[in-house]
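Just one protein chain is left out here, and the rest sit where they should.
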Amino acid sequence: MIVGKVIGTLVSTRKLNNLVGSKFLIIESASNMGTDKRIVAVDQVGAGIGDYVLVALGSAARIGATREASIDAAVVGIIDDENDIIDKL
Amino acid sequence: MIVGKVIGTLVSTRKLNNLVGSKFLIIESASNMGTDKRIVAVDQVGAGIGDYVLVALGSAARIGATREASIDAAVVGIIDDENDIIDKL
Amino acid sequence: MIVGKVIGTLVSTRKLNNLVGSKFLIIESASNMGTDKRIVAVDQVGAGIGDYVLVALGSAARIGATREASIDAAVVGIIDDENDIIDKL
Amino acid sequence: MIVGKVIGTLVSTRKLNNLVGSKFLIIESASNMGTDKRIVAVDQVGAGIGDYVLVALGSAARIGATREASIDAAVVGIIDDENDIIDKL
Partner (left out) sequence: MIVGKVIGTLVSTRKLNNLVGSKFLIIESASNMGTDKRIVAVDQVGAGIGDYVLVALGSAARIGATREASIDAAVVGIIDDENDIIDKL
């Protein structure tokens, strides 16, 4: 998994039906983490802008989902006390 | 997922049968996004050149498809008002 | 998917049984495409050296295959008129 | 797989139910290894800070797990005598 910060949200009206109801978050991966500087992940835990979050990539992103959806990244946790570990991220 | 811009289309007459009927779009991933600068994705939402689109990678690309096809990237949404969020992409 | 050029072939006599009969092509990914500069892909459409080809990565590579094989990249199409789109690749 | 060093742990109180009970380790991949400099992996072998560990990525991370969980990286082994091979990592 990677850790990143929620820096925005994204709206897509014309999308696959299996994505209807999904909340798309723009995540900036922590400086030393993640293959991609920024990605879009579906929120599964009620995260908001400014939160540091745990993001599962690939097929792992669909395991928590209530239905099969075309997603390859999901926010699966909100980090506690990120300030204590920020230098390690 | 990543966000990218549709910059072209691609034709492949000699291809696997399970790809017949697929529309191949050349996607340039938004500057801060995506492992690969450009990829080829199959269109699943009627996107066209110039559209900013949401692209699902890996096995996620096949979930929305009506049949099993040899694809690892699919356009699953068209972004609304990309100008509002372009700096975050 | 990525687009690349077939620049060579590769022979592996000592290999897993499920790869026997596979034709291994060395692919150089188009300059702006692909995570890896070069990869080895199994040919599924009769491509040859010099062809520009469409390559499916990961589990997508096994969908077109007639049997389960230990492959993570497959040539699934040959590009038409690559010269028209070369600047976009 | 990649080899990395456990450099910290991470706590996420608000997370998916299927992650409850998981121990999240922050792994710094050995200098020549791994796509990402640092990742978060779930511990499956009792590793601790300072250990050099073997990390399985993607769907492989879920094979050893006792239940389906939204994880894409898992610590699946602790390296013996890493000093003997450190130059190769």
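Letters A, B, C and D mark the chains as written, and numbering starts fresh at 1 in each.
Definition applied: contacts are C-beta pairs under 8 Å (C-beta built on N, C-alpha and C of every residue); 3 or more make two chains touch, one makes a residue touch a chain.
The structure displayed is predicted, hence computed values, not measured ones.
K.L.:
Can you tell me which of D:Val6, D:Ile26, D:Val40 or D:Ile79 touches the chain that was removed from the display?
P.N.:
Touches the omitted chain: D:Ile79.
K.L.:
By the contact criterion defined above, which parts of chain D meet the unshown chain? Give residue numbers in ascending order.
P.N.:
1-3, 30, 32-35, 44-46, 54, 56-61, 63-64, 74, 76-81, 85, 88-89
K.L.:
To test your reading of the contact rule: which positions on chain C touch the chain that is missing from view?
P.N.:
Residues touching the hidden chain, for chain C, are 7-8, 10-16, 18-19, 24, 26, 28, 35-41, 58-59, 61-62, 68-73.
In this section, only the chains that are shown with their structure count from here on.
K.L.:
So how far apart, in whole Å, are chain A and chain B when each is placed at the average of its C-alpha atoms?
P.N.:
Each chain reduced to its C-alpha mean, chain A and chain B end up 19 Å apart.
K.L.:
Which chain C residues sit where two or more other chains touch them?
P.N.:
none
K.L.:
Quick one: label the inter-chain contact graph as line, ring, star, complete or other.
P.N.:
Graph shape, chains as nodes and touching pairs as edges: a line.
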